[in-house]
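In this view, the complex is presented without one of its protein chains, the others remaining in place.
Coming up: subunit A.
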Amino acid sequence: MESPMIRTPRSLLVCERSSFCDENNRVSSQVEQLHFNYKVSVLLSDCSSAPSHLESLLTSFSHFYLVRNLPLHELLDKQFLETAVYQGNVYGLSYRTRLDEDNCVALMPNGHLVLSLDKDSFQVLGFEGKTSTFNYKTKNRYVVTVDLTDGSMAPGRQAYLRLLTGLTSRLPLQMDFLLSHHPGGGASLQALLSRYIWSEHKPEVGTCSLTHLPCPDLQSCDPHGLLEWLGAVDANISRDNSSSSFLSSLVCPEPKRTVSRALRISICGLLLPHDVQRLIQELRCYLGQCQPESWVSLTVHGFVDSPVSWGGKEHGVLRGGENFYTLFIFHDHTYHLHLAAGAQDTCPP
């Protein structure tokens, strides 16, 4: 049996290889299933400045809203349900709430409201829920999942009134909330925003040109070495360490080649899967016009404190809450997709 001194929490890395030419490729559905994205990082090889189409696409990412001290019962408001939730494609996530300490809330685009509550809050709320999948010895985390589009949760129905009473009088939770929706989706958040202090934000875009980038052989490098190399590029960590260096022995995996120039782009905010899909399509178009040895990598990080991860499955934070995926796209339409999840996650799709 493994000693506790060398044991580490479980982590999962799913590595898929296929081609966009294959009709059964699942990239699109996998991208769609990670609802709450915090950061997208793009690395373009053999590129020194962003092409104009790509730049205009990055600036057209959906804006999102931060609502201060939003009482949770407002998400059950009849007008909000009719003008936003029932229209679909509305994304909401509590801001600055830590999943391992506080109560966290997510509103999914299919109208499911997910409340991740500590034991006291759950007992005070008095609504059906279940214990967290990731409770170990003590049951101290509960998840309440409500389908707001279901008939039983229509305004006036018994279940709706019970939850509304719970959030209004028994557990009047208030928290800062991030909201976003597809611009052309038909949903309107104005009714809700007009009643509280809110601010509109657009995703923050940053670019950085890199020169003489040592790069491993993307086809043959092992997945963990590849992700470590990409993480070092993303974090500006030096990979030119000699074997006698005292500080670090991190080097680029062999065999390697030097890419004369590369462009690193990052976008941060509440990012929607719809925008990520458009970005992937644009990157594929861009790659079609490049040299055969060019490639593009796209990394999408999910929110650490989101109560749900891929496909609405429960997500938790143990020592870390990583849930991200990295897509390497090549000139010949093949791709490598790596999906990473931590200890309190189910296996990525």
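Simple rule for what comes next: a contact is a pair of C-beta atoms (placed from the backbone, for glycine too) under 8 Å apart; a residue touches a chain by one contact, two chains touch by 3 or more; residues count from 1.
Methods note: contacts and distances are computed from a predicted model.
One chain of the complex is hidden; its UniProt record names it "Ribonuclease P protein subunit p14", one of "ER membrane protein complex subunit 1", "Protein YIPF", "Mitotic spindle assembly checkpoint protein MAD1" or "Ribonuclease P protein subunit p14". Considering the full assembly, A:His301 is the residue among A:His73, A:Arg141, A:His274 or A:His301 that touches the omitted chain. Checked against the hidden chain, the listed residues A:Cys47, A:Leu72, A:Cys252 or A:Ala340 yield one contact partner: A:Ala340.
Contact with the chain that does not appear here is found for just one residue of A:His53, A:Lys78, A:Arg98 or A:His212, A:Arg98. The chain that is not drawn here is touched, among residues A:Leu230, A:Val296 or A:Leu327, by A:Leu230. In the full complex, subunit A contacts the hidden chain through residues 4-8, 10-19, 21-22, 24-25, 38-39, 41, 66, 95, 98, 199, 201, 223-224, 227-228, 230-232, 234-238, 246-250, 268-269, 299, 301-305, 319-320, 322, 324, 326, 334, 340, 342, 347.
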